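One structure is given below, encoded as structure tokens.
With one protein chain removed, the remaining protein chains of the complex are shown where they sit.
Labels for the chains are A, B and C, by order of writing; each one numbers its residues from 1.
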Amino acid sequence: MPKMLIAYYSRTGNTKALAEAIAEGAREVDGLDVTIKPIQEVQARELLGYQAIILGSPVYYGTMAWEVKKLLDESVAFHGKLSGRVGGAFATSANIAGGNETTILAILNALLIHGMIVRGCASGDHYGPVAIEAGDARSRDQGELFGRLWGELTEKLFGGPA
Amino acid sequence: MPKMLIAYYSRTGNTKALAEAIAEGAREVDGLDVTIKPIQEVQARELLGYQAIILGSPVYYGTMAWEVKKLLDESVAFHGKLSGRVGGAFATSANIAGGNETTILAILNALLIHGMIVRGCASGDHYGPVAIEAGDARSRDQGELFGRLWGELTEKLFGGPA
Amino acid sequence: MPKMLIAYYSRTGNTKALAEAIAEGAREVDGLDVTIKPIQEVQARELLGYQAIILGSPVYYGTMAWEVKKLLDESVAFHGKLSGRVGGAFATSANIAGGNETTILAILNALLIHGMIVRGCASGDHYGPVAIEAGDARSRDQGELFGRLWGELTEKLFGGPA
Partner (left out) sequence: MPKMLIAYYSRTGNTKALAEAIAEGAREVDGLDVTIKPIQEVQARELLGYQAIILGSPVYYGTMAWEVKKLLDESVAFHGKLSGRVGGAFATSANIAGGNETTILAILNALLIHGMIVRGCASGDHYGPVAIEAGDARSRDQGELFGRLWGELTEKLFGGPA
């Protein structure tokens, strides 16, 4: 059974709430094991245990919080071992056009450098789900949609025959 | 008297409306001559006549419309001659996180490659003003604010003594 | 049998040469039909006939040539229909750090907005293969490697049982 990790950094609870919407969507996919936790509780080496890794951050100065980057920097210890796995990113910010896209794309870039597989969404938030402040019905829907899309891709690539 | 060009591509009128808000802000700066027009009416060589060049586009697939890129591609004929001038960008999109930031940053990158000087804004839309669909009071305020900031920078760099 | 399109814009032949290296790598993947052609000969609607779409451009002002963007802009006519397919990008430039990465990422962004699936490479050029000027053995190797990786992903997602 393929495993997905949704790890987030959240001070105010906004990014955590979006992580939970994503987890809800991912859990609708049969045969996928979904873990959600704060990024501070994730050891870099632990990432090797997941077929899908979804990382979320508030937007600080147009990109991820340093705590999220620290985990990525530490993952260099096993560089190449995540190649071919599924990746994704999400972000929350105070403003529209306040850095959500650049933050998500910076995380996706890091995952591409690991050789991972990412996907977009043809409707709504294209690169990954986004919430402004605490979010709303729209951001929850986007979170669930992305969770489902990433989950289905993971299942397609790593799920065994029934 | 330094001259600023605000050139926009607009099918629906949304990007034109944001261009007008920027022009309004820029016109508050003393001693600055502001021209606003559709990008289709701008010849590449004409860019040489301005000390500040502000370009706006709707978001199409995460970046500027090809009509805007065409003008930039044609500007290679006098590459280097815009070095040290002031640049800026603005964008309109259908969705939050629908590509506004990546569009603005793509235009800014092109202007940096020309050797131009750009600036951000510490509040609101940081990289350049953004409107969702037809925009609202917030996007008009951001447009005016950026017009003023870019105008003041142009005046500071190119305005003569009184 | 899944089909891959490698479409390039090339004036000097540099981008065409990199496209050919990618095609060579992709052709090593069993059960994949590979088409390579100049982007000017590709009609937007034709894209619907491929399970994998790989686009290449020289770097002009930090992003793709307007001719490449024009094809992407025209693809809005069937937006959503490419969702779940495989995408990729490559670029050639005159300089190191002359815009190769921003060009590749701009194309990848557009493909993500179409809902497509992209992947990176843990070694060498991470986001897509790059050549400086006419390229060299390194860039040909990177082209072949990416062709193979994108081909294998396409085969995994779209190839039927033997």
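The definition used in the following text is that a contact is a pair of C-beta atoms (placed from the backbone, for glycine too) under 8 Å apart; a residue touches a chain by one contact, two chains touch by 3 or more.
Note that the structure is predicted; figures quoted are calculated from it, not measured.
J.: Would you mind spotting which of C:3, C:16, C:37 or C:126 touches the chain that isn't drawn?
T.: Going through C:3, C:16, C:37 or C:126 one by one, C:126 is the residue touching the chain not shown.
J.: Sort through C:22, C:42 or C:105 and give me the one touching the missing partner chain.
T.: Per the contact definition at the top, the residue touching the missing chain is C:105.
J.: Please identify which residue in A:63, A:100 or A:154 touches the non-displayed chain.
T.: A:63
J.: By the contact definition given up top, give the residues of chain B that touch the hidden chain.
T.: Residues of chain B in touch with the missing chain: 79-80, 82-84, 105, 109, 111-123, 126-127, 153, 156-157.
J.: Suppose we count only contacts with the excluded chain; which residues of chain A make the list?
T.: Residues in contact with the chain left out: 60-67, 69-70, 72-73, 75-76, 99, 102, 106, 109-110, 112-114.
J.: In the full complex, which residues of chain C touch the absent chain?
T.: Chain C touches the missing chain through residues 62, 95-102, 104-105, 124-127, 130, 132.
The rule we apply is simple: only the chains that are shown with their structure count from here on.
J.: Between chain B and chain C, what is the separation of their C-alpha centroids in Å?
T.: Taking the mean C-alpha position of each chain, the two centres sit 30 Å apart.
J.: Compute the distance, rounded to whole Å, between the mean C-alpha positions of chain A and chain C.
T.: Their C-alpha centroids are separated by 25 Å.
J.: Chain A: which residues touch two or more other chains?
T.: If we look for residues of chain A contacting two or more partner chains, we find 105, 126-127.
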